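My questions all concern the structure below.
For this depiction, one protein chain was excluded, whereas all remaining protein chains were kept in their positions.
This part shows chain A:
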């Protein structure tokens, strides 16, 4: 086989190998863009759902921008009426003395759930409680974004985020 052909295959293969790497990176980039677009429309959809839920619950959410939660209000249970200003740290909810929101509720676990802020959004997370944590009517299994006005049920306590 002539040497020139061998040299060409040698360089050509390296070029092909790099083209594959670039093609993979292109796919990743397209995927990230699509993901960002989906997340954008997804947040619109979530806002839409939140609007529906809050109109159901008599909330004051307006169309367009989603209101940023500012306080946490206990709406039902033995602690009803308690309000908590939302700070930067995570909010631990449970019967433990060192929780941020100490519940006096026999149906709540010691460390029941927590609310974690991520950007402009709060995520509700169950900490392996006995009776579970419910967002609206659904029992949550993974960190779930919480919209203003959606009831969170823990044992017999219901809490809500308000703007």
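Going forward, a residue touches a chain if its C-beta (ideal position, glycine included) is under 8 Å from a C-beta of that chain, and two chains touch if they have at least 3 such contacts; residues count from 1.
One rule holds in what follows: contacts and distances are computed from a predicted model.
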Query raised in the report: For the complex's missing chain, which UniProt name, "Succinyl-CoA:3-ketoacid-CoA transferase", "FAD-binding protein", "Polysulfide reductase" or "FtsW/RodA/SpoVE family cell cycle protein"?
Result: "FtsW/RodA/SpoVE family cell cycle protein"
Requested in this report: Identify the residues of chain A touching the omitted chain, counting contacts across the whole complex.
Outcome: 1, 5-7, 9-14, 16-21, 23-25, 27-28, 30-31, 34-35, 37-38, 41-42, 45, 49, 52, 56-58, 73-77, 79-87, 91-92, 95, 100-102, 106-111, 114, 127-128, 130-132, 134, 136-137, 141-143, 151, 153, 155-156, 158, 160
